[in-house]
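Complex shown without one protein chain; remaining protein chains in place.
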Amino acid sequence: MGSDTSKRVAETVWNWRAAKEPTPEEAAQAAVDHAAELRKRGVIQACIGLTIAAAFYFGLGAYYPKWKIVGIIGASIASFIGLSALVSPTGLFAQIERGIFVVAHWVGVGLTHLLMPPIYWFFFVPFRFLFRRGKRDKMLRTFPDPSETTFWVDRSGEEQKPEHYLRQF
Amino acid sequence: MGKLKHSGGLIGEFCKFAMENKIYWIVPLILVLLFVAVVVIAGTGATPFIYTLF
Partner (left out) sequence: MRILGVSAFYHDSAAALIDDGQIVAAAQEERFTRVKHDHEFPKNAMAYCLAEAGIRADQLDGVAFYDKPITKFHRILETYLSCAPRGLRSYLQAVPLWLRQKLWIPAEIEAVFESLGVSMPEKIYFPEHHVSHAASAYYPSPFADAAVLTVDGVGEWATSTICDADGKDLKVVREMHFPHSLGLLYSAFTYFTGFRVNSGEYKLMGLAPYGEPIYADKIKDHVIDVRDDGSFRMNLDLFGYLDGFTMTNDNFAKLFDGPARPAESTITRREMDLAKSIQVVTEEIVLKMARYARDVTGKKNLCMAGGVALNCVANGKLLKEKIFDRLWIQPAAGDAGGALGAALAAWHGAEQKPRPAPANGRDSMRGSYLGPVFSDDEIGAFLEAKGYPAQRFERDEWAKTIAKAIDDQKVIGLCHGRMEFGPRALGNRSIIGDARSPKMQSVMNLKIKYRESFRPFAPSCLKERVADFFEIDDESPYMLLVAPVREERCIAKQGDERSADLLEWVNRPRSDLPAITHVDYSARIQTVDKDVNPGYYAIIEAFEALTGQGIIINTSFNVRGEPIVCTPEDAYRCFMRTEMDRLVLGSFILEKEKQPEWHEKDDWRTEFKLD
């Protein structure tokens, strides 16, 4: 094996040289970069929030004045997030972000449990009884099953074309 | 948004699969599940979507 390959492999999977403790200057620089990134993210999020809030206030709010309040609340929250990112990117903003992620996660879990069961009850349960009545159950439950001489499925007659490899079924 | 780009292909393949194997019930089910998937997916997939609501 060439030394180039060996070097490349080591750099890819065992980069122990880079894993050394950063110097205080490097650590300080990394902290500054991290804060700048958070600040940028917070400002972008605030801009998106303000745009949506403006849409509510000036768009929907123009026809239905009650919706203006949603715009005002949205703009306040967006401004708060933007300010927190500018003032305390690694402190307050990072905490807000973490909090929102946790809430978003649980909202997602909640919605999953809210929307997935109806599909189960309205689809799987009735179809199961329909299929069973039509004697169509892929799980083949009869045990023991003297009516069958073998449980192997014969595929020898099947054409296995090269293009079958390119599809997901 | 990578999934959005691939969703047409995925639904198309499901349709072909259903036609070839005569498993027609799978098409509406998949459409409903994929539709629901956009809204409900817990964790990373849903987070940015919900985040923009704030």
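Each chain gets a letter, A and B, in the order it is written, and its residues are counted from 1.
Just so we're on the same page, a contact is a pair of C-beta atoms (placed from the backbone, for glycine too) under 8 Å apart; a residue touches a chain by one contact, two chains touch by 3 or more.
The shown structure was predicted, so the numbers you read here are calculated from the model rather than taken from an experiment.
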item: Contact list for the unshown chain, restricted to visible chains; value: A, B
item: From A:His34, A:Arg98 or A:Arg167, residue that would touch the chain that is not displayed; value: A:Arg167
item: Chain not shown, touching residues in chain B; value: 2-3, 5-6, 9-10, 13-14, 17, 23, 26, 29, 33-34, 36-37, 40-43, 45
item: Interface residues of chain A (partner: the chain not displayed); value: 1, 3-14, 16-17, 112-113, 116-117, 120-121, 124-125, 127-128, 131, 137-145, 148-156, 158, 160, 162-163, 165-169
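The criterion applied here is as follows: only the chains that are shown with their structure count from here on.
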item: Residues of chain B defined as touching chain A within the complex; value: 10, 13, 16-17, 20, 25, 29, 32-33, 36, 39-43, 45-47, 50-52, 54
item: Residue ranges of chain A touching chain B (in the complex, touch as defined); value: 45, 48-49, 52, 77, 81, 100-101, 104-105, 107-109, 111-112, 114-116, 119, 123, 127, 167-169
